[in-house]
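Removed from the display is one protein chain of the complex; every other protein chain stays in position.
Chain nomenclature is as follows: A and B, assigned in order of appearance, with residue numbering initiated at 1 for each chain independently.
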Amino acid sequence: MLEKALSGSKRYWIWVTLLLAVIAVGVLAYMNQFNNGLGVTGMSRDVSWGLYIAQFTFLVGVAASAVMLVLPYYLHDFKKFGKMVILGEFLAIPAVIMCILFIFVDLGQPMRIMNVILHPSPRSVMFYDMIVLCGYLAINLIVGWTTLGAERKGAPSPKWVRPIIYLSIPWAISIHTVTAFLYAGLPGRHLWLSAIMAARFLASAFAAGPAILLILCFIVQKVSKFNPDPEGGAFQSLVKIIRYAMIANVFFYILEVFTAFYSNIPEYSAALRYTLFGLNGYNSLVPIMWVAVVLAFLGIALLVFPSTRLNKVTLIIGLLSIIIANWIDKGMVLIVAGFVPNSFERVVEYVPTLNEILVTLGVYSIGMLLITILYKIAISVREEKAS
Amino acid sequence: MSINRRQFLRRAGMITALGLGSSFVISGFGKKAIAEAAGFEKASNDLPAKRWAMVVDMSKFKTEADYNRVIEACHSLHNVPNFPDTKNEIKWIWEEDYHHAFAGGFNEYLDDHVLHSPFMVLCNHCENPPCVKACPTQATFQRPDGIVAMDFHRCIGCRFCMGACPFGARSFNFKDPRPFIEEVSTEYPTRTMGVVEKCNFCYERLAEGLMPACVEKSNGGLIFGDLDDPNSEVRKIVSTKFTIRRKPELGTQPSVYYLVGGGEHA
Partner (left out) sequence: MYKGGKIFASLIIFAALFTIPFFYNMGKANAGPDVALNTPAIQQLPASDQQCVESPEFMRANHMQLLNQWREEAVRNGQTVYINSQGKEFDISLQDTCLKCHATESASNPVVLNNPVNTAGVSNPAINDSPQFCASCHDYSAVKPLCWTCHFEPKEAVK
């Protein structure tokens, strides 16, 4: 089916060429980092994780969100999602690949990455993270390719795919829980040392991921003859899921704020204070945090009221608001603020460098190229079946 | 015999997999060759211990010279580079004031003397080290004598240990350190860019029967010994005098104790 991605309209090829150009720039920026060390990034002795790990954290959530289509369709027979499930799986694959790439570009000695497999460390959460990410990639590749291939031939999917599909449901939950455990088990970082981390991660994932998927579906409708929602109602069902997940996410955040500020233990509230109000005069994250807060409530409001969620333009604004709010909160703010203040109660701020941003854009372009290719394949198969 | 493309590819794939797999197996069995009757043992001067620990006697740290001497001893022996900007800073032992070293619970009426004392801060070589738990390759590991050591050959530079350490004891080589080493010492290798490093309780000196470099140069300010040995000086101090440790509530059981008391130790 790969040959489907090799033929397309002029628009398609212009888009692919543009992505390849950005990827090339990203590769050059990465070579600079590889040769000169991670000092070319904005990371420091105190803020030792930055833009790369922030993107990894956000994208694991996007990858996990495929379960929000698989679960209703396969477990609860929600037929309306039938045409969209493949798009969910084909979003999860590039998301996981981007996660792995972001980890790779973040390593100081990437050539030694096989050491994680050669020297298994069962007490390390990162060991399990590697296992679940690679497993999830394999599951989605197998399931997506097999079901699409079967559909293309007009045959039902082979029976052995079913158990793997059922496995993908708890596995999707696990990838994001394990990622949350990376943070939630560290004794010295009080912003992260909270039981609600995994719950927050899942809620924000199930808001941002399906929102991205929905936007992609609108793009698919625009550029092709394929309609992921032929009977109508699938999109609005997904909007329902996004809405409640985002409400849960904001609610969990408020719970965190209450515990931190009401208990008034300085260590527990210092990081939140830094992001919301600034700490000791350092406040570079404050405007960014409040943009996320405003966008979060705006997104929820636009998705709650029928007049705005049934109107395509306001719906898209609402979805974008939710995506950006989650990206800011879970990506940049959560990771960077975890290191503020540092173990000596000092504030060291973090700003990504141009080199770092270019590498990030390069990895995102790789992901978008993969989405483009996989979606082109899925759409072409569907269009071929329809004619 | 007519064969279609799919069958051809399937058979070619299986034969390749069989060939590759068996070649690994065969070469695996062949590769025994490390010398027979070879063995390893500890050096004759090696200092054995069950739990190395350090007591920082704050009464001996008064002037800048006191603590600079100690820092210089460590950093020059171990080729710790000196970066001009704090962003890429690497430090194995350094000084902090009381409120920053013992973060949590700001005491505005703190005794002036303690407030301005220069506390020596370094890796605590915890008994329950969160960094060792976090490391995905066991590049940082706990030795049987309690020292939390770094295997720079295995570190992939993921910096998870830096996030896990509650004491901010670890530094990362953001750049190649060699151009930034002021005076190269050939006693100990340098590190390469992209690995994490920290104080190692001078285990290479302990293997030769010597005390850690900082202890040697501290004029009695740093006392080093085996907590498990009831006759060691550290054990005697820790069990009879009042000492404090950094962030004890986290349960990591640090092995660096600070003797701060007033009275005869002021």
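FYI, a contact is a pair of C-beta atoms (placed from the backbone, for glycine too) under 8 Å apart; a residue touches a chain by one contact, two chains touch by 3 or more.
Note that the coordinates shown come from a computational prediction; the quantities given were computed from them, not determined experimentally.
**Student:** Which of these touches the unseen chain: B:R143, B:K217 or B:K241?
**Tutor:** B:R143
**Student:** By the contact definition given up top, give the residues of chain B that touch the hidden chain.
**Tutor:** 33-44, 46, 82-84, 141, 143-145, 149, 151-153, 175-176, 178-182, 184, 186, 189-193, 203, 207
The criterion applied here is as follows: only the chains that are shown with their structure count from here on.
**Student:** CA centre of chain A versus CA centre of chain B: separation in Å?
**Tutor:** 35
**Student:** Under the definition above, what is the set of chain B residues touching chain A in their complex?
**Tutor:** 86-90, 96, 99-101, 103-104, 106, 130, 132-139, 154-160, 162-168, 171-176, 192-196, 247, 250-252
**Student:** Considering the complex alone, what residue numbers of chain A touch chain B?
**Tutor:** 36-39, 41, 43-46, 48-49, 103, 106-110, 112-113, 115-116, 118-119, 121, 123-127, 130, 182, 186-189, 266-267, 338-339, 342-346, 348
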